[in-house]
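Everything below concerns the one structure shown next.
Here the complex is missing a single protein chain, while all its other protein chains stay put.
Chain lettering (A, B and C) follows the sequence in which the chains are written, and residue indices restart at 1 in each chain.
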Amino acid sequence: MRTREPVIFELSRPGRTAAAQQPAPAEAVIPGHLRRRQPPMLPEVSELQAVRHFTRLSQMNFSIDTHFYPLGSCTMKYNPKACNAYAMLPEFLGRHPLAPDSTGQGFLECMFELQDMLKAVTGMKAVSLTPMAGAQGEFAGVAMIRAYHRARGDLSRDEIIVPEAAHGTNPATATMCGMKVREIPCRDDGDVDIEALRTVVGPQTAGIMLTNPSTLGVFERRIMDIKRIVDNAGGLLYYDGANLNAILGKVRPGDMGFDVIHMNLHKTFSTPHGGGGPGSGAVGVAERLRPFLPVPVVGREEGRYRWLDERDLPQTIGRLSGFMGNAGVLLRAYVYMRVLGWEGMRRVAEYSALNANYLMSRLRAAGFDAAYPDRRASHEFILTLKRQARERGVTAMDFAKRLLDYGYHAPTTYFPLLVPECLLIEPTETEAKEELDGFVAAMAAIKEEAETDAAKVKGAPYTTPVRRLDDVRAAKQLDLTWKSAAA
Amino acid sequence: MRTREPVIFELSRPGRTAAAQQPAPAEAVIPGHLRRRQPPMLPEVSELQAVRHFTRLSQMNFSIDTHFYPLGSCTMKYNPKACNAYAMLPEFLGRHPLAPDSTGQGFLECMFELQDMLKAVTGMKAVSLTPMAGAQGEFAGVAMIRAYHRARGDLSRDEIIVPEAAHGTNPATATMCGMKVREIPCRDDGDVDIEALRTVVGPQTAGIMLTNPSTLGVFERRIMDIKRIVDNAGGLLYYDGANLNAILGKVRPGDMGFDVIHMNLHKTFSTPHGGGGPGSGAVGVAERLRPFLPVPVVGREEGRYRWLDERDLPQTIGRLSGFMGNAGVLLRAYVYMRVLGWEGMRRVAEYSALNANYLMSRLRAAGFDAAYPDRRASHEFILTLKRQARERGVTAMDFAKRLLDYGYHAPTTYFPLLVPECLLIEPTETEAKEELDGFVAAMAAIKEEAETDAAKVKGAPYTTPVRRLDDVRAAKQLDLTWKSAAA
Amino acid sequence: MPYIPHTEDDVREMLDAIGASDLEALFDEIPDSLRIESLDGVPPALSEMEVGRLMLDRADRDRRRLNFIGAGAYEHHIPAPVWAITTRGEIYSAYTPYQAEASQGTLQAIYEYQTMMASLTGMDVSNASLYDGASGLAEACLMAVRANRRSKSARILVPRTVNPTYRSCTEAIASTQGLSLEPVDYDRRTGRTLVDALAPHAGQDITAVVIQQPNFFGQLEEVDELADWAHAQGALVIAVVNPIALALLRPPGEWGSRGADIACGEGQPLGVPLASGGPYFGFLTARREHVRQMPGRIVGRTVDLDGRSGFTLTLQAREQHIRRGKATSNICTNQGLLMTAATIYMTLLGPTGLERVAAACAARTAELVGKLTTLDGVRPSFEGARFHEAAIRLDRPVQAVLEGLAERGIVGGYDLGRHYPELGQALLVCATETRTSEDIDAYATALTQVLERAAAA
Partner (left out) sequence: MPYIPHTEDDVREMLDAIGASDLEALFDEIPDSLRIESLDGVPPALSEMEVGRLMLDRADRDRRRLNFIGAGAYEHHIPAPVWAITTRGEIYSAYTPYQAEASQGTLQAIYEYQTMMASLTGMDVSNASLYDGASGLAEACLMAVRANRRSKSARILVPRTVNPTYRSCTEAIASTQGLSLEPVDYDRRTGRTLVDALAPHAGQDITAVVIQQPNFFGQLEEVDELADWAHAQGALVIAVVNPIALALLRPPGEWGSRGADIACGEGQPLGVPLASGGPYFGFLTARREHVRQMPGRIVGRTVDLDGRSGFTLTLQAREQHIRRGKATSNICTNQGLLMTAATIYMTLLGPTGLERVAAACAARTAELVGKLTTLDGVRPSFEGARFHEAAIRLDRPVQAVLEGLAERGIVGGYDLGRHYPELGQALLVCATETRTSEDIDAYATALTQVLERAAAA
């Protein structure tokens, strides 16, 4: 891999421009006291320099298109190029979000059908596409739960129950919604501790946020018990759909009795993660939460599609974005779902489970410890390297870094927090067996290295653009923007 | 850089498919004896495997977008992304070449205007856009010269004069046109040997093929004398426009008295070279060759555009392609020319000359020998490393290979053939001074290495996906297609 | 099987290794009663070709029109390199850069972005993006509550000249945490927020004041006076700004005598297509002292084991994956790809280019307003300086006019009636650098026809 590329400002020279990009000079009438005095420090480079710089930067990344990327909980599967190509048709790109609905019937029809398909795969009764990522979907969900209780005059319900294995966004979201977080433990077999649940539910319970399969990589078997307990306490059930990939077409959150679900379309429906987004956290709800859906949602009237807004859904929790969420992400998900069809949905679950269970079996055979050895893996599973850490001083982080040298992106490390020295491994259904076998071989080789030359593993990576970075220094000596040496 | 990627067939597994790309099975009625018996050996891989494979392969290339690429005679300048974007609008891509002209007026208007702009920059009277690369443009040119003489009943003119510095396509083209090639030498100052020219011209002379500035990187100063001599002998003048970049907007082949010119739009007008094409070798002609232009060409009648063909140009040399040459390349050139405008054309010559002369000065100052030290460089120039080869045993090829380790693509080596141990260096106008300075520093460093550790230079490159390849073995033990180890 | 590589042999071998009889067995921990067999409501699979045809047909129905709406999303020319590079697999298909060593490209791009946004807004630090401008204001308000330790009220003054959708979005997101957003009315003549309108709040505990520049009507606020007033009350100043306008306008960091404390806004104008509303991205910058209160990812430069410089996510202790319920925000996935596009956009435009775009926008809008207000029954709603939007008043019902224009291929503006009924039949129009004089003429001609027809009817 390319090892160094100057910061773009180092390439900058006063007066240099990518001139083809500049419109003709024009006179703007701006009162003097409101005018900018110093031009902003933006790079001054030629178009070729810009292209070369960012092309080179791109070559310093691992990505699905170049590497196996088994990042647990992130569902890094192949992002079909077709989704991008068709979402980026000039007509779709060119339309202003506030242009009359009549000018966007093609787009709106896609959105309407997407809502319907998402209803079908989740078993929910209504869908809003507007949340812009999983966490915002969670926000929408908890806000709807809150609104539901309030609408019934039930103002005392201000607690959200969250299993300790939950993703950090769950408790953070609950807090953002003004709720208190009640964490409950998980048992050694990975299931939620039902007894603990019983002790925390009560009239203050607004709801519970569950991920199923959980972030421990296993299916919550007593889901119907949980449902009953929370139900009886008057709470609602929130389904964190980040792991929907594992059960697509096999079992539906709606059938499990959930009231609301968010989906990460950038996981399950394979829209790209873009080095940090955009995502989409569409939400589905059971009948009783329908009135509270965030707006806008697409409606159909006499064969025409239109955005429904506050006037149509007066009890809505409101707007979560300036326009309509991440429309382009939604188009990509739509294309993906149409290519897969319902048969393809089921296969997503089947083959992601196959890959995960196969990889777990092979790694166990290679001498690694699964965190939940007696359980089926869902679409992901956890290894714990606490033995390696104890015996050789080689940590999960060391394994992760060394994997990069073997040409594999590292699995998720140290999440979930409750499993020590863990690697959360999610191969996804789009990887071929050979890729999994190669990964097993690399893990085995690193294990061997850990036993014979631990320092080598601890010094990894060696082949990446930089070696292991000093995170402590990064946080202590904050260097967040480039400054010229001259200044 | 990535160092190895399996041959795609090594990734292949029977029965694996990129299923989204497969239409539904259908029944084709083909008589049994005409049916294929064994399926072709094509890879059987998933879509992700295909994407990953070719993405990885791409990372094993140097290119303009990633590296300074001063390949002499090839004009490796920035290929604007806009040219690609606008040439690939779905409407342009979707149109069948034989669809009625009425369905392609937008495209045809671009082509008509492109013809006009090329006339303007070359000073020629008419243009045909159909030749698909420089060499085919040459073919068209020589074929027109041949047709011209024949049309006048002058059947004995079967010799084409070519200076020894000429690109290999010149003599090869003359032969393809059924002509004999007469090579004439160049003088020590880089100009054609006029005396030699005088001795070879005669009633058998069909014409002369000249490159000006020549491939020696200098402007042929006695061009008007050459013109007169050939003219007087009844020959025609062919201009190889591969180096048009050097004189754009400064001097025009038409004004120098040339009868026909081919342009390499993939050089001067910056359409991409694509790792080996496509190019475009549009030809321009003086009045007397107009009737012989290859068809089709675009005509305008009452504001409508249409293809003119054999019926409109009965004396045409005919068709050189199945349809209309490399239409998409022409669209890219059109966009490029519109962005540059006439001012931009002149700047191309000025700044490519500035970069070349600057680089030559700096390299000479660093102790390198220019092949033509007393001459201005055009947009390119030649270094000769015969001193380094003699004194240190380090050849031009060794320098070229070592440059790759320094992150620069090598200049053209061993062309033109008459300059020993030569590097033909063409920086182009789109490179920034810092890039040139970096190149000088690399050359100086290699020179230093050659003096202290010649073996290091001779063993280069070290950082590329492979080290120096055995070309002799490649040609002797021909391995031109992959065969499975099993077979 | 679309996108699934498994051959029958693979499946057999893999199941054997697992010790499972068939694929169904892998789901044996799921209670039988919950298992489903089919998925009504999802149509059968189509090939890429079939979906492609479908999408082309749908796109055909949404053909290009001449656009004169802004209202928070702006049509700008996007240089061709922006998306050619952004969609490269190594950028497009990478995750959030958790493994820094394997993500230096993305991380360096974010560091460059942070530098550009900080400079553009005149602030010290920037995060790596938020979802969009509207939700970004909500985050900024929540941040202000955390940052303004002296204020206990969580009261934020939000002038009515702030984009109404931003206001309702902030209400939806921030009110659950007890924030109270209080409107401030605007001056009917200039469409600006006057210090006079703030005055009644003087001396109260106010956590922050939001100032949008240019404001929703496109009018330029007197930002110095407003910022100084806020600071005098002990309130923080949250600036909502248009990044293109900042090439011409004083950056928030220089508003009043102390500068704004937090700046945020919609990043879409920086190289992101309109695309029916998203994905866009929100930016957020602040003064250094507030950095630990920022939501979202932040990248820092540090050194590696060999002492070479490199980039990594930093200050993660603010974030939900570490701090969980006590995080500065729940945001996790942000809008990385769009931020990358914006970084390339700003690089290609540079300081001069961006200023030219801004000036062209202002000039075009002036031309548009000039042209339209010569027509009978059309006049500007406000006087005073503006940037690239303007409210104009019609003597006909706005919806009917807009429909008439749409029939003529023109998207004529944003109906102000819903949020500002007091302005009468008013329309917010916008012309960016992409609108030519011919386009403006075409609008004027179409509007003339529509108004005449309406008059005749």
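Note that in this section a contact is a pair of C-beta atoms (placed from the backbone, for glycine too) under 8 Å apart; a residue touches a chain by one contact, two chains touch by 3 or more.
Keep in mind that this is a model prediction, so the values were computed, not measured.
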Visible chains in contact with the missing one: A, B, C
Identified contact with the non-displayed chain, of C:171, C:389 or C:433: C:433
Selected from B:177, B:260, B:297 or B:313 as touching the chain missing from the view: B:177
Touching residue (missing chain; options B:329, B:442 or B:457): B:329
Absent-chain interface as seen on subunit A, which is shown: 13-17, 19-24, 45-49, 51, 55, 80-82, 84-86, 90
Sites on subunit C contacted by the missing partner chain, in the whole complex: 47-49, 52-53, 56, 60, 64, 77, 79-80, 84, 87-89, 433-434, 436
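The criterion applied here is as follows: only the chains that are shown with their structure count from here on.
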Computed distance of Cα centres, subunit C from subunit A, in Å: 20
Between subunit B and subunit A, distance of the C-alpha-averaged centres to the nearest whole Å: 47
Centre distance in Å when subunit B and subunit C are each reduced to the mean of their C-alpha atoms: 46
Numbers and ranges of subunit A residues touching at least 2 other chains: 16, 20, 47, 51, 55-56, 59, 64-67, 78, 80, 82, 89-90, 339, 430-432
Per-residue overlap in subunit C, given as positions that touch at least 2 other chains: 1-6, 10, 47-48, 56, 79, 81, 89-90
